[in-house]
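With one protein chain held back, the other chains of the complex are shown just where they sit.
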Amino acid sequence: MIPIKKIIEFLDNEVIHIHGNIEKVYIKHLKPIESVDNVTLDWIGLNRINKQQYIEQTIARVILCDPSLIYSDIIQSQNKILIQVKNPKLSLSFVADRFFIKKPDFGLHPDASIHPKAKISKSVFIGSNCSIGDCIIAEGTYIYPNVTIYDGVTIGKNVIIQAGAVIGTDGLGCERKEGGELVKFSHLGGVIIKDNVEIGANCQIARGALSDTIIGKGSKINGLCFIAHNCILGNNVLITGNTMLAGSVKVEDNATIYSGVIIREQRKIGKGAIIGMGSVVTKDVPSGETWLGNPAKEMKK
Amino acid sequence: MIPIKKIIEFLDNEVIHIHGNIEKVYIKHLKPIESVDNVTLDWIGLNRINKQQYIEQTIARVILCDPSLIYSDIIQSQNKILIQVKNPKLSLSFVADRFFIKKPDFGLHPDASIHPKAKISKSVFIGSNCSIGDCIIAEGTYIYPNVTIYDGVTIGKNVIIQAGAVIGTDGLGCERKEGGELVKFSHLGGVIIKDNVEIGANCQIARGALSDTIIGKGSKINGLCFIAHNCILGNNVLITGNTMLAGSVKVEDNATIYSGVIIREQRKIGKGAIIGMGSVVTKDVPSGETWLGNPAKEMKK
Partner (left out) sequence: MIPIKKIIEFLDNEVIHIHGNIEKVYIKHLKPIESVDNVTLDWIGLNRINKQQYIEQTIARVILCDPSLIYSDIIQSQNKILIQVKNPKLSLSFVADRFFIKKPDFGLHPDASIHPKAKISKSVFIGSNCSIGDCIIAEGTYIYPNVTIYDGVTIGKNVIIQAGAVIGTDGLGCERKEGGELVKFSHLGGVIIKDNVEIGANCQIARGALSDTIIGKGSKINGLCFIAHNCILGNNVLITGNTMLAGSVKVEDNATIYSGVIIREQRKIGKGAIIGMGSVVTKDVPSGETWLGNPAKEMKK
């Protein structure tokens, strides 16, 4: 049981206003809407309908909500506590992370295979059955089980690599000789994954041909994506799953690429651009635009 | 060599009629059409053309076929045996499973890493290099090599999880702050995989945010699929490969989703609906309808 005081203290200047008496009130867990009980920290999203009605009816005693909610007589008579924050979903997530999520302890699992020359900082988690090559891994990084990291990969701080991801394979640039035989080009470059990146389960990030493939700071790539050789992603790029960037694609800061997208080699996705799900992108996408379709075209508002 | 009598006994009330003398006839193997010999259990599918001609010409002595085939004088003079069943392909598959497929023995491979608190039933196979978290696995379940199961996953009876699948990763719901920084929401829910489910190789099934991601009884998901956080699949849902269901997608019983499909978050696929290959589904699909295309639309018959 966590004193609600402690949670409020942790949320600190996220909190705009508190209604109700927080003395000796405790939280046991977070629960989905259908299982909320009186020791749940309940919450109500910014865009939900009938918000006022919801907080009157919930069985929970403590509710994270936005400042538009009114501490009505009914709510007061129910002894409820409203913690008003700017973005309840975000605050809930911070609380979950701090009080309810069990992260694995830092350390290298004995069933991981680690190259003797790998430079791994002290505060790193490497899960069971990982295969870690001659690479650099900075502190605060979590590498979940069954991940493969080839030689020549550099991973920054506070990175998360989900299970089964493969980082640093050769690209597969090929030339077809007369007669049809495929000759594969060698790949000497590396992969650089900057701080605070997340790479989803069973992704593949290929190494560069001569220069490096780069995933910029704070970018998040969900599962089953393939980032090919020499792609350069800026900061805070979001890719939501089953997407492929072909060789040398450049994605600028804050772009969002939804699921199941294919982007042609050497194309550039501008700053803050949005690519809709299932798109096939064959042209450069200018900054700030939203493109969609197969082939993708600008979506006018 | 398996006595054909034993096979007929096993097929039991699948068998409608037997023509020919089954005494001292033995089967050695199942073979593709081009390699059939006289000790093969041959078969002929319901929709093949020239079925009568086929059974006259095959070199095999014993043929699984439907009741429309005639035990003609020629066939009789060849001493052939016709085992007439409703669905020869299905009966063949049952025979294959019972007499010709070598399943691994139950047991936990010494090279698997298993959480000390995992609750694993006696009759379970866990392959080499699996990484199994604090989860529950019921009897009759096969988990092939290199699978990763995170904490908080519940797996039912007679489930098959093919190699490299990853069950129970965080979803990657993100909120973009002003300035572009991505804040990831925490995921506290679990994954529930019910009885008789199959999960294909290198799939990712993400855990729910607060409630669970659920794969209903008897559903079959082929390789390289991504089932995102809080998806709820009913019973007997078939997904045939490289498909992504975004967050909170609901798929009702008996729906079929073909390969390379992307379904937008929070959409609902109704009971028995069919989604054609390569579709991008942006709307709810009513029960019993067939949708196709990018974006997907109803396909009228």
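By letter and in written order, the chains are A and B; residue numbering begins at 1 in each of them.
Keep in mind that, in the parts below, contacts are C-beta pairs under 8 Å (C-beta built on N, C-alpha and C of every residue); 3 or more make two chains touch, one makes a residue touch a chain.
The shown structure was predicted, so the numbers you read here are calculated from the model rather than taken from an experiment.
Q: In the whole complex, not just what's shown, which of B:Gln84, B:Thr141 or B:Asn222 touches the removed chain?
A: B:Asn222
Q: Touching the hidden chain in the complete assembly: which of A:Ser72, A:Thr169 or A:Thr290 does that?
A: Answer from the full complex: A:Thr169 touches the omitted chain.
Q: Touch as defined at the start, partner being the missing chain; which of A:Glu56, A:Asp97 or A:Asp151 qualifies?
A: Result: among the candidates, A:Asp151 touches the missing chain.
Q: Please identify, in ascending order, the residues of subunit B that touch the omitted chain?
A: 30-35, 87, 89-90, 93, 96-97, 100-102, 109, 111, 127-129, 144-146, 162-164, 198, 200-202, 218-220, 222-224, 235-236, 238, 240-242, 253-254, 256, 259-260, 272, 277-278, 293-294
Q: Touching the hidden chain in the full complex, which residues of subunit A are there? Just list them.
A: Interface with the chain not displayed, on the subunit A side: 111, 113, 129-131, 146-148, 150-151, 164, 166, 169-170, 172, 174-176, 180-186, 188-189, 202-204, 206, 208-211, 224, 226, 228, 242, 244, 246, 260, 262, 264, 280, 282, 294-295.
Here is the rule we go by: only the chains that are shown with their structure count from here on.
Q: What whole-Å value do you get for the distance between subunit A and subunit B if each is reduced to the mean of its CA atoms?
A: 30
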